[in-house]
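Reading through the structure tokens given below for one structure.
What you see is the complex with one protein chain gone and the rest in place.
For chain A:
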Amino acid sequence: MAKRKREAAVTSDSILPQKKHYRQRAHANPFSDHALQYPPAPAAVDWAEHYPAFAGTGRAPEFADIGCGFGGLLITLAPLFPDTLMLGMEIRVQVSQYVQDRIAALRVSSQADNPAGASSGPAPYQNVSVVRANSMKFLPNYFAKASLSALFFLFPDPHFKSRKHKARIISPTLLAEYAYVLRVGGIVYTITDVKDLHEWMRTHLENFPLFEPVDEQTLRDEGKGSIIDAVYTSTEEGKKVARNGGDKWLACFRRIDVDR
């Protein structure tokens, strides 16, 4: 009941898309050949299509939200880092379209609320975008080596059965790809409400030679507190966990350099 009321409140005069029109089952098999479109190489991506306000700047995304779901993190971070391009990646068609429509609507509505010329920077939400993508297979097709400063894995699919562990988004072999796209000093943020998955992600990241653990306070001291807050609270999944009074397990890691 509560849910219905909330949605009704939003719909009346909003131009934002509604989640109920974009429902899709929660899981997608990352190993199957989906009818995906993806760029053959990062150089083939025209980021100006995604970030028209930044066209001509040669800028590429620096934050990537892997499995961005309904886009809560992107929408929260967008105004906090207006000059940083962010990309969400989501494998579920309907969900990625929801985020796409949501960003498009936010770009329009925020402009309407904020008449032209009021601010000097880029218009709101011009720095976020989304792609439907299989990150386990095609991350390097989107991001060049060391191009990212932050990677987010927020409330990923826990794949409880041990038979399904290979489908988890954190694994020793995938970590090599994450280390490749992250620049030295870049941060991997992981959070989950599943203790076992937290242990899994933490252990694999700790054991991976190119990452070192970094605690929450250190990141806050470095001025990344707003990001941490967003990681905890901004996503739909995070809100759901909070509503249900569940625990959230955060683990962050820094990309380090190693000698040959």
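Going forward, contacts are C-beta pairs under 8 Å (C-beta built on N, C-alpha and C of every residue); 3 or more make two chains touch, one makes a residue touch a chain; residues count from 1.
Note that in this section contacts and distances are computed from a predicted model.
Engineer: Assign the chain not included in the display its UniProt protein name, restricting the answer to "ER membrane protein complex subunit 1", "GPI transamidase-like protein component Gpi16", "Exoribonuclease" or "Transfer RNA methyltransferase 82".
Structural biologist: "Transfer RNA methyltransferase 82"
Engineer: Which listed residue, A:L77, A:I103, A:I187 or A:V241, touches the chain dropped from view?
Structural biologist: Residue touching the absent chain, from the options given: A:I103.
Engineer: Mind pulling the chain A residues that touch the left-out chain?
Structural biologist: With respect to the unshown chain, the touching residues of chain A are 15-18, 20-23, 30-42, 45-46, 49-50, 52-53, 93-94, 96-97, 99-101, 103-105, 107-109, 111-112, 115-117, 123, 128-133, 136-138, 140-141, 145, 162, 165-166, 168, 171-177, 179-180, 196, 199-200, 203-204, 208-210, 258, 260.
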